[in-house]
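One protein chain omitted, others in place.
Think of it as A and B in the order they're written, each chain with its own count starting at 1.
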Amino acid sequence: MEIKIFLTILFSTIFINNYVLSQTLGICPFLGVSKKTDSAAGMGFAVIFVMTIASIITYFIYKYILLRYDIVYLRTIAFILVIASIVQLVEMAINKLSPVLYRALGIFLPLITTNCAVLGVAVLNVESGFITSEYGLLMTMVQGFGAGVGFLLALMLMSGIRERLETADIPFNLKGMPITFIIAGLLSLAFMGFAGMSF
Amino acid sequence: MKEIGKSTTILAVVTLIASLLLASIYALTKDRIAFLESEKEKNALAVVLPGFTIVETRTKDDSSQYWVAEKKSKNGETIKGYAFISEASGYSGTIRCMIGVDHSLTILGISILQQTETPGLGARSVEIASKYTFWDVITGSAKDEGEQLPWFQKQFQQLSGSDPISIVKKGDWNQNMADELRETNSVSAITGATITTKAIVTCIEKGLNEYSAIINE
Partner (left out) sequence: MSVKKEFFKGLVDKNPVMVLGIGLCPALAVTTSVSNALWMMLATTFVLTCSNILVSLVKNIIPAHVRIPVFITIIATFVTVVEIVLKAYQPEVYTSLGIFIPLIVVNCMILGRAEEFASRNGVFMSIVDALGMGIGFGLTLTVLAFFRETLGANKLFGYTLIPGFEPAGIMTVAPGAFITLGLMLWAMNSIMTSRKKH
């Protein structure tokens, strides 16, 4: 049944093909905002939000403008401009509608434009042939949402470990970035275990 | 308000120039890209239907294309061959392959058209193992490669498409294990990339299921 397709997409974008840990997308914010669990959660939710909306909007742009007028080669330029505008609009909308949410997510939103996972999910929606398939819109939505959840999960795990690392006794030269990368490597190794799962 | 007008104009002009530039570059390279695509299809057809000549290109259900080919056998009979394209999801992304079969659904050859599997693992399904090492290449003792087809794709030749294809873990394929694998209708998996192997087998079986009715006609 169709529901199985969506569950497969959701599960595989969160665990098997986790954008951060197995596709190495969105590494800059992953390392940048994973020092504290609070900010990691804020960033994660902002990314889920933007990714889902970006997936939906790029779906329409691709299907009804780029494909229809045979200008698929303008994909990159169209997508990045759309994403940049979405981020701006979302920022303004949240600011107007919910100042509380704005205070929690606001500072992370501008950072998302250059988060390659967002453009990545838009491009991957096209490359995996979702846009031309029957349930295209739902599939892209699920993939966008799943990719965001996967990002949040990776960010939360990492920030939890990094908070504990503060008190750990690490060799001086290994402190900071080097140990963070090695931990990311171990996490990514753990996520490889999901690869054996199939439906 | 005047500011907004000015900014909008500037942005519009910039994007217009950008799209014009890209449109002209696209127009310059369009033919070459189309040529590469058709060349790729031609090469793939030659691999999956060795020795056959394409007599007809048909479409199934108005969307997917398939090819009908013919070959004269040694005793003068005309053998028909069919080639079609099938897709399945691999370890990371879609795998597209072209499959060539004869009328009894014996696989004549397969060719992987598109894959995004992990380099060094799943991507080995499309790699031709070089006989030479890096040192041979720099010392200049490497000559032309004799092999034209990746071993992984080669082992599908002559397998029966009407029976299920099983997967065994025997390491890299070589001529010595060919007969044994053919008898059991199985293929040797790529080491460390069982998912890719399964996906390719699924892709082939899915395609055979879809087209077997047409071929049996």
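Structure notes:
As a working rule, a residue touches a chain if its C-beta (ideal position, glycine included) is under 8 Å from a C-beta of that chain, and two chains touch if they have at least 3 such contacts.
Not measured: the values here are computed from a predicted model.
Touch with the chain omitted from the figure is made, among A:8, A:23 or A:95, by A:23. Contact with the omitted chain, checked across B:43, B:65, B:104 or B:133, is made by B:133.
Where subunit B meets the missing chain, the touching residues are 3, 6-7, 10-11, 14-15, 18, 21-22, 25-26, 29, 32-33, 36, 114, 116, 118-121, 130, 132-137, 191-192. Listed here are the subunit A residues that touch the chain not shown: 21-28, 31, 73-77, 79-81, 84, 113-116, 118-120, 123-124, 127, 172-174, 176-182, 184-186, 188-189, 192.
Here is the rule we use: only the chains that are shown with their structure count from here on.
Against subunit B, the residues of subunit A that register as touching in their complex are 17, 22-23, 71, 73-74, 77, 81, 124, 127-129, 195-196, 198.
Looking at the complex, you find that subunit B touches subunit A at residues 15, 18-19, 22-23, 26, 87, 91-94, 116, 195, 198.
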